[in-house]
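Note that one protein chain of the assembly has been removed; the remaining protein chains are unaltered in position.
The letters A and B name the chains in turn, as written, and every chain counts its residues from 1.
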Amino acid sequence: MAKTNTGRFFEDYSVGQVIDHAVPRTVSGGERALYHALYPARHALYSSDEFARGCGLPASPLDDLAAFHVVFGKTVPDVSLNAVANLGYAQGRWLKPVYPGDTLRSTSEVIGVKQNSNGKSGVVYVRTRGWNQRDEVVLDYVRWVMVRKRDLDAPAPETVIPELPKVVDAGDLVIPEGLDFSNYDFTLAGEPHRWGDYEIGEKIDHVDGVTIEEAEHMMATRLWQNTAKVHFDATNREDGKRLIYGGHVISMARALSFNGLANAQMIVGLNGGAHANPCFSGDTVRAWTEVLDKAETAAPGVGVVRLRLVAYKSGNVFELKGEDGKYLPGVLLDLDYWALMPI
Amino acid sequence: MAKTNTGRFFEDYSVGQVIDHAVPRTVSGGERALYHALYPARHALYSSDEFARGCGLPASPLDDLAAFHVVFGKTVPDVSLNAVANLGYAQGRWLKPVYPGDTLRSTSEVIGVKQNSNGKSGVVYVRTRGWNQRDEVVLDYVRWVMVRKRDLDAPAPETVIPELPKVVDAGDLVIPEGLDFSNYDFTLAGEPHRWGDYEIGEKIDHVDGVTIEEAEHMMATRLWQNTAKVHFDATNREDGKRLIYGGHVISMARALSFNGLANAQMIVGLNGGAHANPCFSGDTVRAWTEVLDKAETAAPGVGVVRLRLVAYKSGNVFELKGEDGKYLPGVLLDLDYWALMPI
Partner (left out) sequence: MAKTNTGRFFEDYSVGQVIDHAVPRTVSGGERALYHALYPARHALYSSDEFARGCGLPASPLDDLAAFHVVFGKTVPDVSLNAVANLGYAQGRWLKPVYPGDTLRSTSEVIGVKQNSNGKSGVVYVRTRGWNQRDEVVLDYVRWVMVRKRDLDAPAPETVIPELPKVVDAGDLVIPEGLDFSNYDFTLAGEPHRWGDYEIGEKIDHVDGVTIEEAEHMMATRLWQNTAKVHFDATNREDGKRLIYGGHVISMARALSFNGLANAQMIVGLNGGAHANPCFSGDTVRAWTEVLDKAETAAPGVGVVRLRLVAYKSGNVFELKGEDGKYLPGVLLDLDYWALMPI
């Protein structure tokens, strides 16, 4: 019997199935330091224990996106090893901060399947949960991927498409216990702009660009124990290029967004996201943000903003789609998320 | 007086000599995170404190190969700075797991010398020991290297060739105190295959490949404080290439072997190893394993398998040597080790 994992194919998924993903991971200051070496991350809450304590938390958590990548990485061998495309995200919520010393594991429940009309592949919807060592859910999100069939003659399953609201309701967002921005230090945070200073519809050019290297995206992707071979094996594609993990672009764009959004400290919701075009080594990534919505929260001094974060490698800032409604070829990422900000 | 270390030459070694290697090293979660960023390492026991505790250990240890590299790295300035070739390993045993917070140092005893017939170099055999801060030996292995003579007129020493069994006897392997695989979680470990599922002679293709970058192998090699200039200085060789530290290939191949050997958790013995051909940046490393032997142990639920791990950069899987008995040019590594596995 072959002992290597060939991954699941479309016909291996059925609605209601729960997958316990392998290889739990304990995080430490090492993951935090590497995150800061790999991305120009400067949000103060994730850089300083003292700043985090000033905001009512016990210590500085692991970056929310690092927590996301760890949870996501575990799902790859079970969900996306034979994926043709990562189609979307929805209903993502960060429920508990992750601290050094925590151990994360992931589970996914299949909540939808739909065979494609070509009969060669289908779309699988999963709700993934990240858990800590106290069996608390730290993160919860839906993603859907297109997966190949192993056996083209396998019968098509009954189509189930989950209802996925385009936006997480602001009232459903979970504010970390104890979070308090009443005494927020704007000087140490790096910018004076508070929740009230941002207007819906406002666009921010994050100005800086970062040229990406092979060694960096591979180290990042491995750190999250994401093993999809397209990221590591230069012989895998005909053009000899290694496709960069979409999460690398997410983290890069979010880190660049510090310049203009230094106070959008914590990510608490992921409404949606599209990896519009592939990113390769040598590309220079830039980012811009549009403020989509705003809401207040019950936590002292804490507001929430809904942001569209766009990463691009060519073209102009604030450009997104062409006349045909499709993403422009230089656009890499279109991400819709909620972040907490001092009011 | 010149203050820089020019390294020892062949005539500087004599049987019985003990060398205390410099620069002790305290390891932390930082070394663990970097190991996971540099290699696709996913063995659960080295990823999760919770999983390790479920196996009877107090926490997740530093990867056995990381411990090996730290111990090995310290020997380089004293043993292999003027080495022409790293010829072999034997009688390696891991005696104590290394945990974050431990401080490692190394000593080597010269156990054999043999001048080559050309009179220009000779072979030196050393038994190297790695020690922790409690003066416990954590690792013990023999290696032999070919070293140049400084003074070609120096008299040849009496030849002493140590007796080196080709295999560490399974009964001599040391099982970490408390290790218990009775309640081993195969789901979290990532594969269902247990000790009983592997047959002697069975070969496993680990499928995945990783293309290697200069920045990665240099970071890895520096992390182990291995200072051999061939790894770092592109002006050192005529072809402008930096030779990749053989240990980088070992770690890469071992990490790739997760796919098919996810439950071969702990390395406890090193029977032998050959760096068959040099590895350079741009090479894509693949790996396969042959099961050479199996044995039971006294620890609850713990078996041991003897594995041949082969890394290659070209040619076909399961190919090793040509008709002339020599390694094929695409073979990088032929490693023979013992690993613990749930029965």
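Throughout what follows, a contact is a pair of C-beta atoms (placed from the backbone, for glycine too) under 8 Å apart; a residue touches a chain by one contact, two chains touch by 3 or more.
It should be emphasised that the depicted structure is a prediction, and the values quoted were computed from it without experimental measurement.
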Based on the whole complex, identify which of B:S28, B:T284 or B:S314 touches the chain you can't see.
B:S28
Residue, one of A:D12, A:D180 or A:D205, that touches the chain absent here
A:D205
Which parts of subunit B face the unshown chain closely enough to count as touching?
1, 3-5, 20, 22-31, 33-34, 77, 100-101, 103, 105, 133, 213-216, 218-220, 222-223, 225, 227, 229, 232-236, 242
Where the missing chain touches subunit A, by residue:
28-34, 36-42, 44, 47-51, 60, 100, 187-191, 193, 197, 204-211, 213-216, 259-262, 282, 284
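Keep this in mind: only the chains that are shown with their structure count from here on.
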So how far apart, in whole Å, are subunit A and subunit B when each is placed at the average of its C-alpha atoms?
36
